[in-house]
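Here's the structure we're looking at; comments come further down.
Missing here: one protein chain of the complex. Every other protein chain is in place.
Per-chain residue numbering starts at 1, and chain names A and B are given in the order in which the chains are listed.
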Amino acid sequence: MTEHDDLKGVNERMRSLMARTTHGRDDFEDLVIVPLFAVVVALVFGALIMLATAVDIPTIGRSFAALAIGSVGSLNAWSETLTAAIPLVLAGLGLGLGFRAGLFNIGAEGQLVMGGLAAVIAGFSLDFLPIVIHLPLTLLIGIAVGAGYAAIAGILKATTGAHEVISTIMLNLISFELLNWLLRQPWLQREGRSDPISKSVPDSAQLPQLLDWINPNLRLHAGLFVMLIAVAFIWWLLFRSKIGFAFRASGENPSAANYAGMKASFVIVLAMATAGGLAGLAGASQITGVLGRASPGFSAGIGFDAIAVALLGRSHPVGILFAGILFGGLEAGGRQMQVAAGVSIDLIGIIQALIIVFIAAPLLVRAIFPWGFRRNGRKEDAA
Amino acid sequence: MTDMTATQTQAEKLDSAASRKARIMGGILIALALLVLFVLDVVPGESATFRLTTRRDAIQIPDLVVPGAFNMVCAALLAFLGVRQLLRGGARWTSLSLGFGLLLLVMAFLVWATAGKAFNLTSMLQAAVLASVPIALGGLAGVMSERVAVVNIAIEGMLLAGAFAGALIGSLLGGWIGLVAAILVGGCFGLLLATLVVTFRMDQIIAGVVINLFVLGVTSYVSSQVFAEYRFLNNAKVFRAWEIPLLSDIPVIGPMLFDQNLFVYGAFILVGIATYYLFHTRNGLRARAVGEHPRAADTLGVDVYVTRYVHVTIAGMIAGFGGAFFTLGNVGRFEENMTNGRGYIGLAAMIFGRWHPVGALSAALIFGFADSIQQKLALLNTPIPSEFLAMAPYIATIIVVAGLVGRSRPPAADGKPYVKE
């Protein structure tokens, strides 16, 4: 009888232990309020900078209006926003995964260049293949080359301890030189051109446009689905799979991961390669979905913006998806802003940098906005 | 005594990290020997002529003529060093052998590239010193902030900000005020970095990256929004070289060290001051203590936060000075992203130089050398594409960071925020 009661008590306790805790207000603050504030403050700073460079107030008003219209104001704007978001999200997913594993990979830009280059080469040299094989193969080759390029930094870190921040920055610079050199090679350069530009990717390796039946100028392409699949896959990888558990443990506490039998060098190389693969995919999708060919600087700083995207999205796949769309919107709106109000698109870069500052230093946001945060008040009580 | 020898004989049998590394290095040296033998081979009879003085110089010394057989000797020496490493696993001499091996490689390369032609060595060395200035100052900025345990990825941005401020203010108010403005702007970004990482405890690498992005954004924005329209805002007078009497007449050394501009002298003097400050003054001792063991320093009444603020700000000022070199010391005009990764190479120079000002300067000179080889060799019509030569300093940086990180030790608290209580 008593034994039965004991058992019942144990079961009761176990059930209560296994009850999921609900997300508290703290999570809400971290995931919603801080990013929201960050974006608003960054926009305000952007206005101040325009003021400081002698842009008059009506123009500033027109700039922000153009920013809004250019990003979400029409079907075309949405198409542009999402088109810009695709490579940002893909590369951002890779960087976020790296952050989770404790790797600060600044090399997405170079990995993106290499992946894009590989896609161009695979695109024009394998043009005998049918689209069902050619297109996936082209993307896969982009992934593989991006992964391989990132793995260099991973292997260097795993074997010699070389810090990935410096090695990936150097690999970026090397990739730009490599790109410039390759674009001058006769087998890659477009026939009859003297400027550095590659041959085009044939239709069989192009990501189909999604909205050209409405208007052929709408650039949104099937990379959108690739992006969504990647978000789901990375979520599963990080939070459900065994290897993702090892990634996260290594990132949070490398020495505990080592103790738990996770091989640090394996995790570093694999996480780096996965991140590079996603950046390579971003490059390949940009080539096969938007550009169709490679030219100097075709990566356009996407790999650097993706760092901001990953930070803004808190290295969470879903967060990165939203952050990428936000940055895509800023990009698309920024172009409109430049055309309609004559304000340089470089302003967008400043706003993006400011957003990361406020995201990465939540204490700073709390200092600027003492209200709206419960934690702050609690701390004062304790002191 | 017998204990000691027993220990030592055993150590030789043990599979130690050093002997493994020595074997790898041996393999690399042999690969270099093969490279010199088969790729950098010079047609027999051809020789390379290196000019050491120009006709204008006060003291003339004859050209250095190196016969092509020199490369065979280099290859043989490299092979000897490599085999010695493989057989003996000479742990103690590994890095020395590698350093000597790389020197041989560079010499063989120069002889190969110059074979049958003439090449002005002195002007290349002079350019090397000039090219190393921003790297050395960037490295010194890194030393100052990492010695108080603040990782400074933002050097790149600080250099760029200094270059920008130098050009803008230099165009408006003259070079000297431009220089002061560059230093102050650099200091502001140092202060900003300190605020973000010390007070707001932001991740130091993220803070650095963000400052770099921000500076790049602002300077590019102003450059395209304002400079494109008002060109006079971006047209500063350049600091010319100051010849130091007598000393500048010394062949080779004179043009290298004593016929340079303000920034070169400034870099050397700052390195000297920083060395004295860090290792022979009270505040230097305290700063190093903050970098190694902030809590210990704190318990002894050294204010960790103030120390970090001050030194990171000084680091920013040094980087601002280094940044002004790009505009006021070189072309007088600001261009988008004109620092092009020099700040990161400065960081590598700091690691290579083991967090010591003199070490950082020496490393910077090596990087500057790689930089100037690339520029001067373009004149010699070597079959190597210019892009690959441009990669040389980047590849060198990776090798340095990979090859030396294991042995050099950063300040113990490097990169870690300090939380009181």
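A few points about this structure:
Keep in mind that, in the parts below, a contact is a pair of C-beta atoms (placed from the backbone, for glycine too) under 8 Å apart; a residue touches a chain by one contact, two chains touch by 3 or more.
Please note the rule applied: contacts and distances are computed from a predicted model.
Per the UniProt record, the chain missing from the shown structure is "ABC transporter ATP-binding protein", taken from the list "Ubiquinol-cytochrome c reductase iron-sulfur subunit", "3-oxoacid CoA-transferase subunit B", "Sarcosine oxidase subunit alpha family protein" or "ABC transporter ATP-binding protein". Touch with the chain that is not drawn comes from one residue among A:74, A:125 or A:241, which is A:241.
Across the entire complex, the residue among A:133, A:214, A:232 or A:260 in touch with the chain not shown is A:260. Seen from chain A, the chain kept out of the figure touches residues 10, 13-21, 236, 240-243, 245, 248-249, 252-253, 255-261, 263, 382.
By the touch rule set out above, chain B reaches the unshown chain at residues 7, 10-11, 13-18, 91, 280-286, 288-289, 292-293, 295-303, 406, 412, 421.
As a convention for this text, only the chains that are shown with their structure count from here on.
Between chain A and chain B the centroid-to-centroid distance comes to 32 Å (mean Cα coordinates, whole Å). Only residues 153, 196, 199-203, 205-207, 209-210, 213-214, 216-218, 220-226, 340-341, 344, 347-348, 351, 385, 387-388, 390-391, 394-395, 397-398, 401-403, 405-406 of chain B touch chain A when the two sit together in their complex. By the touch criterion stated above, chain A contacts chain B in their complex at residues 49, 53-55, 104, 106, 156, 160-163, 165-167, 169-171, 173-174, 177-178, 180-181, 184, 304, 307-308, 311, 343-344, 346-350, 352-354, 356-357, 360-361, 363-364, 367.
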